[in-house]
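Right, one structure below, let's go through it.
Shown here: the complex without one of its protein chains, the others still in place.
Chain IDs A, B and C follow the sequence of writing; residue 1 opens each chain.
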Amino acid sequence: MKKPWAGRFGATTDKKVEEFTASVAFDRQLAAYDIAGSIAHARTLARAGVLTADETDRLERTLTQIGAEIEAGTFTFRDDLEDVHMNIEAALSQRLGDLGGKLHTGRSRNDQVSVDTRLFVKERAGRAMDGLKRLRLVILDRAEQHIGAVMPGYTHLQPAQPVLLSHWLLAYWEMFHRDAARFRAAGNAADVSPLGSGALAGVPYTLDRDYTAGLLGLSGPTANSMDAVSDRDFILDFLFAAAVTMMHLSRLSEELVIFSTAEFGYVILPDGYATGSSIMPQKKNPDTAELVRGKSGRVYGDLISLLVTMKGLPMTYNRDLQEDKEPLFDAARTVIDCLGVTAGMLAKITFDTDRMSRALAKGFVTATDCADYLVGRGMNFREAHETVGRIVAQLEKEGKGFESLSPERLKEFSALFDRDVIQILTVDSSVQARSVFGGTAPSRVAEMIERATAVEKEDMT
Amino acid sequence: MKKPWAGRFGATTDKKVEEFTASVAFDRQLAAYDIAGSIAHARTLARAGVLTADETDRLERTLTQIGAEIEAGTFTFRDDLEDVHMNIEAALSQRLGDLGGKLHTGRSRNDQVSVDTRLFVKERAGRAMDGLKRLRLVILDRAEQHIGAVMPGYTHLQPAQPVLLSHWLLAYWEMFHRDAARFRAAGNAADVSPLGSGALAGVPYTLDRDYTAGLLGLSGPTANSMDAVSDRDFILDFLFAAAVTMMHLSRLSEELVIFSTAEFGYVILPDGYATGSSIMPQKKNPDTAELVRGKSGRVYGDLISLLVTMKGLPMTYNRDLQEDKEPLFDAARTVIDCLGVTAGMLAKITFDTDRMSRALAKGFVTATDCADYLVGRGMNFREAHETVGRIVAQLEKEGKGFESLSPERLKEFSALFDRDVIQILTVDSSVQARSVFGGTAPSRVAEMIERATAVEKEDMT
Amino acid sequence: MKKPWAGRFGATTDKKVEEFTASVAFDRQLAAYDIAGSIAHARTLARAGVLTADETDRLERTLTQIGAEIEAGTFTFRDDLEDVHMNIEAALSQRLGDLGGKLHTGRSRNDQVSVDTRLFVKERAGRAMDGLKRLRLVILDRAEQHIGAVMPGYTHLQPAQPVLLSHWLLAYWEMFHRDAARFRAAGNAADVSPLGSGALAGVPYTLDRDYTAGLLGLSGPTANSMDAVSDRDFILDFLFAAAVTMMHLSRLSEELVIFSTAEFGYVILPDGYATGSSIMPQKKNPDTAELVRGKSGRVYGDLISLLVTMKGLPMTYNRDLQEDKEPLFDAARTVIDCLGVTAGMLAKITFDTDRMSRALAKGFVTATDCADYLVGRGMNFREAHETVGRIVAQLEKEGKGFESLSPERLKEFSALFDRDVIQILTVDSSVQARSVFGGTAPSRVAEMIERATAVEKEDMT
Partner (left out) sequence: MKKPWAGRFGATTDKKVEEFTASVAFDRQLAAYDIAGSIAHARTLARAGVLTADETDRLERTLTQIGAEIEAGTFTFRDDLEDVHMNIEAALSQRLGDLGGKLHTGRSRNDQVSVDTRLFVKERAGRAMDGLKRLRLVILDRAEQHIGAVMPGYTHLQPAQPVLLSHWLLAYWEMFHRDAARFRAAGNAADVSPLGSGALAGVPYTLDRDYTAGLLGLSGPTANSMDAVSDRDFILDFLFAAAVTMMHLSRLSEELVIFSTAEFGYVILPDGYATGSSIMPQKKNPDTAELVRGKSGRVYGDLISLLVTMKGLPMTYNRDLQEDKEPLFDAARTVIDCLGVTAGMLAKITFDTDRMSRALAKGFVTATDCADYLVGRGMNFREAHETVGRIVAQLEKEGKGFESLSPERLKEFSALFDRDVIQILTVDSSVQARSVFGGTAPSRVAEMIERATAVEKEDMT
């Protein structure tokens, strides 16, 4: 087909170049948004007197029909028509003749592709937020279920202090709650209409850009036409939100992989979320968690990809910008899928709280409490720390735990130890003591579950 | 010096390991925040009855004094004391004996380093926002000064349509305005106090965490102790804000480099912002702009660096997290410096508007207007586009521009051309016509300068 | 279908998880290599006495047939069969019954996927090297064609010294020649056979691994089974080679974009490699070059993606490793396509050497020669540099070039100037003078073209 811009050209586009520059293989994902944008533009042209009511109706009806065909998979996309916009436009012209071409009045591919992408980002940001919410609700659910259970809390992957399993879960609630704010920001950044910006300088028609924006459910028009067609910040915002979310998911996945090892054994993955080995019959592998963890790489790559493409680009539109779409599509799909499978997996995971209890018995996790006890009796913290350090070293040598200690034995290390220290060394006492705001004491954790639940309810509206 | 945690250890730290793990060479940048955090913690301990008023006073006075010595450069940091916290703590203990050690009550290095970094991020986010504001004010200033001037607007670095120089400037205003929102988000993310989270589980003292936060000018306490000590999202938010800002700066720099070439000649860089060559006497190089452009690389690197370090880390604190600081420090310094020099350079740049005018005469930049003219007379847009395309091809062959065209000549291409087309082909007519909201018409651009000026005034408060 | 590892599982895989973990949508690209690997494995099993000659024949024939069907597009891949290996295996079992299953003897999915990917990398590295060679041959061709032409050489995008157009072209020859070495290294890194490594520990069959390697055209077997199934270095090598090649291509593209601007005008892109604008009839945009430049982002992203995925992975195989394929496929396709279109474009570009000549007249590009002249007459270089600097500043003020200078005028700046300086200031004299090895003197450049041509011939073999 003859290119719509062929007027000044002597030779036709090289076949290989046509394939190389074509984007319809992937940008067809924008079809629904392209249709919506075109309908809004048609109505705005009508309001400006460029189209008659009848013309507008016919355009709208035909566009809607094309959209339905695409949705149904009966529309044939052609590679030689370069991109999704040209494909739809060609169909329109074929069906409506000259009227199809009129839709291009007061619009350029530059503002058109921008509005399509903005609508996509806004919608996908919403879906990511939904995915985050579902995951957070699962977390709250599991946290409520296991409110009594205690597990070893780790620093450096070494047992540090006992914490509630629910407290551990709520830490992830915090992360995924922050993530939602990033997607919200990305959605808001996308939520403006560039239509009316033309190729770069604005259009010579008195288009009511607020009206267009309103039709598309966007908050208003962009303020500078040059910026409008060259801005991809809203995609970067989305990619960053996705990258940080994937980072959080990779941390949770890593913990699930480690906690489901034979050696830790704190969680048992649901069979539906694990896979076996084609060669080793005993294997039950945490594939889902591993794949989520591994996919952080691709989303980081998507982010850096667009940052690199944008680096040093002169204004306004440059064809480099076509490279904004695939990382966006890939990251959107990846993060939404990963949130979905993680929520599904977490909902069905079995927490082996007995195993956690047994682990607590071995880890010297109340050593800090022991030191705090000595401080309470007047010892300098540094000295108390050292005293307990010596006790631990001695017990390790003997292959024993704190539970083996009698008050008498303790007195050998410091005269300040009294009978009541035995109680202090228990896991329950330790978690109870940490009742500061944000701490792991059961009452606090219960309060935090309530707070989070309230937040979720508010967000609903 | 004996480590504060040496109790259970049989051997001392390997000298090389000590050097390898030491962070004092760079984390001393946190000293002022560490002092502030310690004073707030001391007061909170006093309120909780752990310290007497007198002890608190002595701690506060000595901490203030140490802070002053660090500020003045008279304090000696020791590498074998690992980090800034230990250095200050050691000085405190040396001067106050046992009382120094008491400050460690209810605090761990994990929440301490987090609060220091949060204060740093909050402050630097503010400075970056200041830098962005200064740059935006320069942009507005230059836009006002040159309100009449017209330049070729580019897409694909090919002359596209005429735009106001001020319109081009305002496009950057939009970018740097969006950047401020990202730094604000980073500052807000940092604006909570982790003190009271202890090592990971909360502390067994009834610390008033709201009080601590208030003393530090932070909005409130963090909600989950495990998340609090392992969260570095606020640094990532800062690094992303910096990366996008650098991307925008790299685009402006690229345009300044290109616009200051002998071939374009649209801008003349101030001598103070260019450098010469040690070997070629005629050179005046846009080094400042190039360096700003090149530094986008390091800030992208800083962002990816921390994203990688965080990937797959199990909770809560792991020593990997020490690697959060250098990318943060580097990005903060880089982005603030780049904003500063760019503002300085832009303030003094000479725009060669004559040269721009001459370029406009050659670029067929009103070809779109010519096509729109034909559309206005009833021609289908696609046909109009092609007609004008043929005119351009013909003129290019003859080495002429639109200004050479007579109405008669034009009629050879289409009978729809009339005498008034000559006016339409002028640059002035073209920009005037784009009076849609966000367009480049002088009246619109003037309005936008006013809007932006009003925004800047509001932001002041 | 029942999973091949379902023995110990109580529940079937969640449908969503199946979709999430499936890789057949993309790893079918490995089909031909998978078939080849299976045939080689079957023959090795035969040699070890595990399969009879007849069994081996039937397996080989059926595998070849399946391969032909895949090639022809008549084979139906099923998503629920997870990956390409399972799809082929299922077809094999369907057609051969139990015999199909026997092929799994002494082989695991872990060594199987590794050998497939290695064969892919080796083949694609070869194709990238072919693409580089073709591009280099175009460069040499153009360099020979234009051996006489002189252009301004730039530093900081400011005219610096005159250089031969051919010298500029040859600089890219050097880059693309280095790139080939990186792909060669990647191909060599891939060129070993992991078959026989089993899941991770080696297989309990006396397989002749040298024989397998030989059948596959690989140099030999891997030396450590654990490393063999977890090593992805050869993919990283490929991705890095691709990233650096894209960087070089982005530099060439940037120069073509700039050189084809109205303002520079040094090159005229072939119509077949440029595109127009749907709205601006005068436009001829360097889309191909821009897209190549922009695609550097995605390949950088591919590299970082796999580096991130590999970070911190414990041995040996983890499902994260499935994420190695898409960046590899994407980078391979991208770099090979970009090399192809760049070679095509460069072959047809018109160099406007007249325009280059005119630009040389204006750029003071022989200022260094002028300074060197004074040095030759005994002036200190620093003083000479300054003297010429003053001449340039004066001429710029007057809007004149060196060609306007008479010996008399020059004497006003220094008594050391003599009549012969006029010759020195010519572009021809300047390039002739740089006859040092690697310099831009026509004789040297001609010599370098010969050298490069000889290198290309040697590489042929």
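Convention: a residue touches a chain if its C-beta (ideal position, glycine included) is under 8 Å from a C-beta of that chain, and two chains touch if they have at least 3 such contacts.
On a predicted model such as this, the values are computed, not experimentally measured, just so you know.
*Asks:* Pick from B:Y266, B:Y300, B:F402 or B:F437: which residue touches the chain that isn't shown?
*Replies:* Of the candidates B:Y266, B:Y300, B:F402 or B:F437, B:Y300 is in touch with the missing chain.
*Asks:* Which listed residue, C:R58, C:R293 or C:K325, touches the chain dropped from view?
*Replies:* Considering all chains, including the one not shown, the answer is C:R293.
*Asks:* Could you tell which one of C:I258, C:A274, C:L328 or C:L425 touches the chain left off the display?
*Replies:* In the full complex, the listed residue that touches the missing chain is C:I258.
*Asks:* Could you pull out which residues of chain B are in touch with the chain that's been left out?
*Replies:* 3-14, 16-17, 20-21, 104, 107-109, 198-199, 270-288, 290-291, 293-298, 300-310, 318-323, 326-327, 337, 340-341, 344-345
*Asks:* Considering the whole complex, not just the chains shown, which residues of chain A touch the missing one?
*Replies:* Residues 155-161, 257-258, 261-264, 276-287, 290, 304, 307-308, 311-312, 359, 362-365, 367-368, 370-371, 384-389, 391-392 of chain A touch the chain that is not shown.
*Asks:* State which residues belonging to chain C touch the missing partner chain.
*Replies:* Residues touching the hidden chain, for chain C, are 4-10, 98, 101-102, 104-105, 110, 153-157, 160-163, 167-168, 170-175, 178, 181-182, 185, 189, 196-207, 209-210, 221-231, 233, 236-237, 240, 243-244, 247, 250-251, 253-255, 258, 293, 296-297, 300, 303-304, 307-308, 310-319, 368-369, 372, 375, 380-382, 385-390, 392-393, 396, 430-431, 433-441, 444, 448, 451.
The rule is simple: only the chains that are shown with their structure count from here on.
*Asks:* Could you check chain A for residues that touch two or more other chains and list them?
*Replies:* Answer for chain A, listing residues that touch two or more other chains: 4-10, 104, 198-199, 293, 296-297, 300, 303-304, 307-308, 310, 318-319.
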